[in-house]
Each structure stands twice: as C-alpha cells, then as structure tokens.
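A single protein chain has been removed from this complex, and every other one stays in its place.
Labels A, B, C, D and E are assigned to the chains in the order they are written; within every chain, residues are numbered from 1.
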Amino acid sequence: MTSTRPSGRAADALREVRITRGFTRHAEGSVLVEFGDTRVLCTASVEESVPPFLRGKGEGWVTAEYGMLPRSTHTRSAREAAKGKQSGRTQEIQRLIGRSLRAVVDLKALGERQITLDCDVLQADGGTRTAAITGACVALHEALDKLVVAGKLPANPMRELVAAISVGIVDGRPVADLDYAEDSSCDTDMNVVMTASGGIVEVQGTAEGAPFSRAELDALLALAERAIAQLVEAQKRALAG
Amino acid sequence: MTSTRPSGRAADALREVRITRGFTRHAEGSVLVEFGDTRVLCTASVEESVPPFLRGKGEGWVTAEYGMLPRSTHTRSAREAAKGKQSGRTQEIQRLIGRSLRAVVDLKALGERQITLDCDVLQADGGTRTAAITGACVALHEALDKLVVAGKLPANPMRELVAAISVGIVDGRPVADLDYAEDSSCDTDMNVVMTASGGIVEVQGTAEGAPFSRAELDALLALAERAIAQLVEAQKRALAG
Amino acid sequence: MTSTRPSGRAADALREVRITRGFTRHAEGSVLVEFGDTRVLCTASVEESVPPFLRGKGEGWVTAEYGMLPRSTHTRSAREAAKGKQSGRTQEIQRLIGRSLRAVVDLKALGERQITLDCDVLQADGGTRTAAITGACVALHEALDKLVVAGKLPANPMRELVAAISVGIVDGRPVADLDYAEDSSCDTDMNVVMTASGGIVEVQGTAEGAPFSRAELDALLALAERAIAQLVEAQKRALAG
Amino acid sequence: MTSTRPSGRAADALREVRITRGFTRHAEGSVLVEFGDTRVLCTASVEESVPPFLRGKGEGWVTAEYGMLPRSTHTRSAREAAKGKQSGRTQEIQRLIGRSLRAVVDLKALGERQITLDCDVLQADGGTRTAAITGACVALHEALDKLVVAGKLPANPMRELVAAISVGIVDGRPVADLDYAEDSSCDTDMNVVMTASGGIVEVQGTAEGAPFSRAELDALLALAERAIAQLVEAQKRALAG
Amino acid sequence: MTSTRPSGRAADALREVRITRGFTRHAEGSVLVEFGDTRVLCTASVEESVPPFLRGKGEGWVTAEYGMLPRSTHTRSAREAAKGKQSGRTQEIQRLIGRSLRAVVDLKALGERQITLDCDVLQADGGTRTAAITGACVALHEALDKLVVAGKLPANPMRELVAAISVGIVDGRPVADLDYAEDSSCDTDMNVVMTASGGIVEVQGTAEGAPFSRAELDALLALAERAIAQLVEAQKRALAG
Partner (left out) sequence: MTSTRPSGRAADALREVRITRGFTRHAEGSVLVEFGDTRVLCTASVEESVPPFLRGKGEGWVTAEYGMLPRSTHTRSAREAAKGKQSGRTQEIQRLIGRSLRAVVDLKALGERQITLDCDVLQADGGTRTAAITGACVALHEALDKLVVAGKLPANPMRELVAAISVGIVDGRPVADLDYAEDSSCDTDMNVVMTASGGIVEVQGTAEGAPFSRAELDALLALAERAIAQLVEAQKRALAG
C-alpha cells in the first residue's frame, strides 16, 4: 500500500533526527534536538541544593520546565510570561519530561543537588514533547558527565538512556512520529517514553475522535518500540560525538 | 497465593462502589460517587452558550473542573483559591475528565450549549480522578436527560457510558482500584478510561519506580477491562434507580 | 397575623438544624452543619506550629477559610481557584469566622499550635456564614477534645460555645434565619454571633434598601438572642452524641 | 470621673474634624477629610457608563476603592500594587464604603453612569474607614452637584447625607472616635454608619477581647448617634463653603 | 521671540517649585514636592535590615516605589492594587528613582539598613518622575539626618544632592520642565538626573515623533543643567528650613 502521509513517509518512518550538542555555551548541558521541522533547545542546569521537601535526605532531584517561543507556531501564541501563568498543557508536558528523566537517574547517587532541564521550543511541527524528552536526556547526560569530570560524582548516575516518540492513528492507519498536519487530524494520539533496554516509562494514549481498540493499541506500541530504538541510536551517536 | 493488599482485597477486586444521584439540589445533574473511602461530588451545570472558540459553529462543549477540599486528604493541603492558582496536577486531571466525557457525547447533537462538570473531592483515598470520571458520566447523563424532558433535545446525545479505573503494580503484582496506601507505594500506576462497549478512550501509565514491561502493561489492561465492566453496571443501576 | 414567609415559618422559627459529626474521616474535627437546605462541611485541622507573627510567643492561633462549591448555588459561580483569587465576600466571611472562634478560645492555653477551620458550602440556601460559624465551633471543639485525649492539652481551651444567626427585615417584618428567597429580597440583613452565655461577639447589620431604625435593630437583636440559644442547644446535643 | 483617654478627650468628644473641598483639581469631587491626625483623600470620578451587570437597566452605580499609602502608618506596610493583591481588610473596607454611599443615592435618578469614590489614606491614626465614608459623601455630593450644573441631572440624587464613626469600649468605658492608641487596645470596636435623619445604614461591632453585653451595645449606639450628628454638621458646613 | 508655551513660560522657565518638609508625621522623612500642579508625596522609611542579596556584606540599600492615585490624572486610571500588577511604566520609574538616589549615597557608610522612598503622586500635570526624584532626595536626606542625630551614623552618607528635570522639544523649540499639555504633544522628551556638582547620573531621551539631532540633544542638556541648579537651590532651602 502506498503512503498516504502528507510527508510521503512510510508508516514507521521517523522524520530526520538531529541532536546537536553544545548549542549554547553557559549551561552544563545544552542540546538542540530536531525531529524534522520541530526544534527544541534543551539545557541542563546544575544547582548544588535541592528543593525544601528533599533537604537533608541525601537525594538529588531532576525537574523540567517547558516553553514555546510565541512564534514557534503557525500563528503567534500569547507569551505565557505576559499572560502571567503557564497553561495546563505546559504544566502537563513539563511534569511528563521531569518524570521521564527521573525514571532513569539514580537520585541517591546524584546526591543533594538539583538538575533543571529547560526545554524551549524554537520551532514547532508536532511532537515537541517527545523531542524534548529525547533531547533533554542527552543534555542531562552531558551535565552529569561534567560532574564526574569535576570529581563531584564517582560515576554518571544515569542508568540508561530514555527517549520518547508520538504514534497515532491517522486516516485509520497507525503511524509513527506525527508531524503537525497529522497531529491535528489524527483519531488517536499516543506518546510513549521508553528506555534503551525497552522498559516502558510512560504511555499516554488519547482517543481524539472515536475510542480505539486493544488491537490498535498493540499496533501503536509496536511502532513506538521500533522508533525508540532508532532514537536511542541517535542519542548514543550524539554522546559519542 | 494469598492477597497481600493492605485492604485484604483480591488483586482484581474493586472497593465498594456507590453512586448516589441527586446528592445536591441546584445542579442539573448531581452525583456523589464513592470508591470505598474516596468520595467525589460531581455536578453537571448546563449553560445555554458556548465558549468563544465554538460560537456559531452549531456544536456544544463539555468541560470539567476538579478540586480537592483542603482537608479531604490525610494532612491538610493549601486551598488553591487562597494560593491563587491551580496546581499542574489539578489541571491535568480536569483536562482528562473533560476529554473522557467529550469522547462519548455527540457535540453536534448537543447544540450550542456547554455543560460543566464540577468534580470536588470531599474525601480522598486514592483513585479520585477515576471516581470523578465515573461519577461525572452519570451526572452528565442526568443533565442531558433533563434537556430531553424539557424538549430542548430530541434524544440524549451521549453515545454510551464511560468509566475509569486505576490499575497498578504493587509489590510486583498487578492489582485494580488502588487505594491511597497502594497508590503511594506502587511501582507502576495506570489510569484507564473505557466505554461501555470496551473502546479505549485514554490510557495513562507511569512507571513510578522501575520501568515496566510490555507483559505487565498487558496484565494491567486486562484488569482494567474487567473493572470497567463492573463500573458500567453500577452506572446503569444508578441511572435506572 | 399569619406568616408571610415563603417557607410558611413563624417570624422567629429557625429552619431544621442538623449537626452531623464525623462527616469525613481525615480531619481532627469534621462536621456537616445544615440549616434547612444550606449545607456546610466544616473541618478542623491541627498543625503543631503557628504563623510567623506568633512564633515564640507561647500562644496558639485559630483561623478559618471559606469556599463555595461552584454549583452549590442556584446558578453556577466561577471557581475561585480557577479565577486565581478569592472574592472580597469570601475574604470577609472567612475573617468573620476566624474572629468569632478566636473570641471563645484561650489562645495562651492552646499553646503554639494552629487550628484551621475549613468551611466549604456544599449547598447554599441563605445563611451560609452563620451555619459555618455554628458548625465550625463544633468541629473545633471536637479537635480540641482530641488534643486533650492525646495528652497534649490538660483541658479543652474553648471557654464556651459560640453560634451565629442571620436576622433581617423582610416585607417590613423582623424574621430569623433568612433563607435565600428572603435574603435576596430583604430590606435589612443582620448577622449576629453570640456565645452560649449571651455575650455578643459580632454584630453586622446592613441596610440593603432603606436605612433601619433603632427600634428595628432592637427587635432584630431580640430575635437573634432566642435563635442563638436554640443553636447552642443543638451544638450541645451534637457534642454529647 | 476624669478622662483616661490617651488624648485627654472626654468619652464622647470627637477629634477635630476638617473637611477640605477641592484638595486636588482633576476629580469631579475632591475632599481631604481629617479626623485629628487621620487624613484621607476622597475623590469622586464620574464615568458615563455602568458595569456590565447594570447595562440597559436605566440605573446608575456608586462604588468605592480604598488604599493606604505605604507609609501612612507607624511602620511601613507593603504596597498592595507591588504585592499584586488587595488584602481582605482593604476589600472589606471598600465594600463598606460603597454600600454606605449607595444607601443614600437614588440610583434610578442617577441614570446609567457610575461614580467611583477613591479613598486614599495619606496618614493613619485610627478611624480611616469612618473618615473615608464621611469625606466620600461630601466628594460624591460635589460630583453630583456638578452633574446638575452641567444639565445632566435635574436634581441631586443624594437623598440625605451619610456619615460614619467608630465607637468602642476602652478600659471598660464606651468612647467615641477611637484614635490608633485606643483602637489597638480596645475590647470592643464598632463602626456605625448613619444618615442625617438618624437612619442606620450599617452597624459592625466586634469583640476584640471578651464578648460585650447588650447594655454596652446600647451605650455605644448612643455615643455613635451623637457623633454622627456632629459629623453631618461638618459635612453641611463644607458643602455650604 | 514671544513664548508659545501653553503656560506662557519662557523656554527655560521652571514652574513654581515648592518643597514642604514634614508633610506627614510617621515617616523618617516626609516631603511634599510640587512642580506647579504636579504634587508628589515622598516618604523615606528606614528599616534595620537589608534585602537577602546584601545580607552580611556590610552595605546598605536605597530603593524606591512609585504610584499614582487613581484620580491624580485628568481621567481616572485603574488602581494598580486592584489590577493586581504594576505597569511597565511604574516599574521603569521606580527603578529610575532608586538608581538616581543610590548614585549619591555611600552605601558602605549607610551600613546594613535599607531606606525605601515611596513616591505617590497626589496630582499629576507632567514631570511626576522628575519631581519625585527631586523630592525623594530631600526626604532621604532628612531620614539620614535623623540616623545621625540618633547616633546610628557618624555622618550623613549622602555625598551630594541630586535632582531631576524633564526637557523636551515642543513645536520645534527646546523647553524645560514640560507640563502635561506639552508632554503629550512634544516631539522629544528627555529626563535628566544630575548632582549638585553637575555630574550626570541619568539621561533618558526619547524621540516621540521624528528622531532628534545631536544639536538638539546639546540644547536640551544645556537647559537641563541650568534647571538642575535651580532645583538644587530649592532643595537646599528646604533642608535649611
């Protein structure tokens, strides 16, 4: 069957993935991640203290914040700083990124320090949260490596890499890595966060139109598994580079 | 193997489910839903207009708001109205409730009116969001019935009932309907929203500790499916009562 | 003269008063108070510390917060947590509840701890603030009793019970315990807070239409005095139960 | 018995009252009111439209806002504009001022326009809210007179003057017009708003320490009545000037 | 050439400048400054601690806050406390006042204390920020003198006086001390802050219409220099008084 995807991609084909380390110079980790036209700047900032609820417990913390530049989107969105609050969507995404990264870090081994991942979308074309997780993982790894080099940690406390992909049912067909055109017209949208070894960290599937069946869910998970493997390869190449 | 659940329940056993209609008198739909000690008041309020983004499109809207009374929890939480903002968790939950209910309502058939479901937790013992979806569905059905009786709608535009359940892996074992004790110690936590006919509306699975496997995911979905069937029965009984 | 009150009540007749202790299970004190169709959930939460302005002074504090569920009213009101601030009315009421309760508690004897009374209106039909004070007093007493039982206090530091009633001039006639229909059409509205021994804690009388005379004020105070005596009886029965 | 008031005043003696019209030049009404060292600038601003809830009803509206300059007080208070919200006390006071003035204005006769009274405390020494009401009444009268002169109103729609005084029990003795020293040490504090003809518009009495008796309440009301008569004389002189 | 200024003033003529010390009584420094019809109340409040970023550094801090009473202007402006935030203009002005005063104070000599200058505009007719700086300098000097008198400082740590003036190009002609009519119609508007000895502390020139030339800038600076000298004389007279 020939592709009906707007981009002409095969159902399981990802967009071109680029992970550029050192995109900016002040942060302990700084990565520009691109899934096709989606571009997210992910920086990791190390702070030698933890939030109040963790003080004195000998554990560290990893957290994330997410934002979109007002004109990263097709039409301009109001700036959240000007509106005076972050939308529910923003908060959902930054909580998801934080949870996903904490799932692969040994927080005891990190010690009483906090690492904040700032994921700022420079250009949006669908899949910003999955790109953000994938890029933030590399930025976090980079920052942790620097702590090892600086003698502050004996070893990198990241247990394994973690990446994320969106999959969905578009025109009745399961596809991977939805771009904006697909994202706005799909029936079902699912974000999957998995580790390098195939462990599932997060699954969030939503019926946008009609409910989906268990068989469809299985097909989406299979697509996600293959995609994550490719993303982890890209992360490894970036970290080796 | 004997049960190790704090409550002594079998792995697939739900807590006692009670759905009380007409709990308060002003709202078009008013339901007190109880999953064991978790008690949520769900009211449906009908408004004869729609939000700006839908005006003139001939479609209706269903939305939800969620709140916890400050002392619904073991220790008092700050009142969100006093803090001046809703937490990310609150926003995530109310967005989830709204999406879940919209998935089973024919918004065209609803016409240019909005129904707001207020889900307020009077007492919390785990599973407040799934109880809220399950109860709000009944309150919404009740409000829609009143529109039919009032001659404003030719038929109830809810296509089928929808309910929700939390499932999770506690001490390495998949269980259904986690109470607070289980919720705070589980490895994996998953909320599943399904329709009466078994269609999946939303799946949100999160690894709280170690990532989970595909086999575990399958076991959890199977538990959820059985639980939802029981909840739909309880909803039907309440609506028939 | 025959009654002209919408409810058919005599001028000095209160609505049925119900005070249900232990309505929820987490709080140190938990009371559902009902003045007819007005239902307010009052919980008392004990915290073993005081606000900054009292630290180190060897005194305790009693404070209150008030809220209405969005659909406790005839038409839905916007949720204060969503609007991002509490209205002036809410703040006035919660300040009144806090002052009224502090007037009967020996704060020195309470020691350096704070008790917060959360008064949440589940259903409103006039008189929510007076019901809240009356119910919160019982919830507070219950929480203080628990501190005595736990050996943290030698004796209950509440000097005497306090209750509150609304009185007003409706259609030119003084009446007690106004319901919503009377409240919205009255000429003068007065809330009176009194102790069991008849001491006045707070009097707030407002001319909604024409100013009122000194004779009318006297008639209203007489009505209030009789009503408070009945409310205190109801409180005593609840605490004895 | 000789006076024990810090100021040496007799129990029923007011501080020197000064009402200066035209204190600033842009507002339609502008009055500096002084009760001894308490100085409040009251301006009346006329707007040829009403708030949304009154549009098309052929009625006007009178509202008030209240503020204290940060260093009007003994020690500096944080600026409410900088804190980003008005305190509960501020909101209570401005609601009281608005209600008190609306009680003496024929809003139908005012027509579809709104008058806002801004009451800003330049210097505080107790009784700022009662001074504000007394001064705002004059500023409002002045603004209404201008509408008559401009031919926009056939007659001044203020039915009669209204003024306010604080009375209280200090060291066991009822006194009128409490200054800051008395206000911070009194047992009972009561604000009374009355019209020129002796009608009561608002009574707010609060036991700061022990509850007060009915006899004490009567004594306070008697003091208030005499004080209001003097304030109304001062208002009349200012308006005649 | 005859004057074309609305006020009939010569191009370099200031409005009448009045600096009244002791305008209110609680603040350590309290000055009413008037540039014609522009009237600003400036108070200096001393606090025996510094903001967190300076703690333990042995240095003091001088800061400013600015506000306009809602009806200080021709038409009423919304109260910033009610809107819940300070405008960009307000923040710009209070930052400018703070910087200008810090430029003439030896913060080391001040020691670990903070002085806050509150500049509140009672009546506005152009030039409120320059009047505020000029008046706040006197209020600050007064407060510092009191610290010397109280034996807390060996000498007044203000190095020299500082004042400010607005200059601008109106109808093609450079003029000093613009009033509101000129301010709203000028082509170029410049605020200059200078010390008694002629040092420039701040220059802020803005082309409201067409850009201005270097020659115009020079002419404006010359006007400003002469004006500042006169303002410093007025400050000295006030401090001597």
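Just so we're on the same page, a contact is a pair of C-beta atoms (placed from the backbone, for glycine too) under 8 Å apart; a residue touches a chain by one contact, two chains touch by 3 or more.
On a predicted model such as this, the values are computed, not experimentally measured, just so you know.
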item	value
Among shown chains, those touching the left-out chain	A, E
From E:A13, E:A181 or E:L221, residue that would touch the chain that is not displayed	E:L221
Hidden partner chain, touching residue among A:A27, A:L110, A:I133 or A:A176	A:A27
On chain A, residues whose C-beta touches the chain left out of the figure	24-27, 30, 37, 39, 41, 43, 45, 47, 65, 67, 69-76, 79-86, 90, 116, 118, 120, 122-124
Residues of chain E (touch criterion as defined above) contacting the omitted chain	85, 88-89, 91-92, 94-95, 99, 103, 190, 194-195, 197-207, 210-214, 217, 221
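In this section, only the chains that are shown with their structure count from here on.
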item	value
Angle of the C-alpha superposing rotation, chain C to chain E, to the nearest 5 degrees	120
Overlap residues in chain D, where contacts from two or more other chains coincide	85
Topology of the chain contact graph, where touching chains are joined (line, ring, star, complete, other)	line
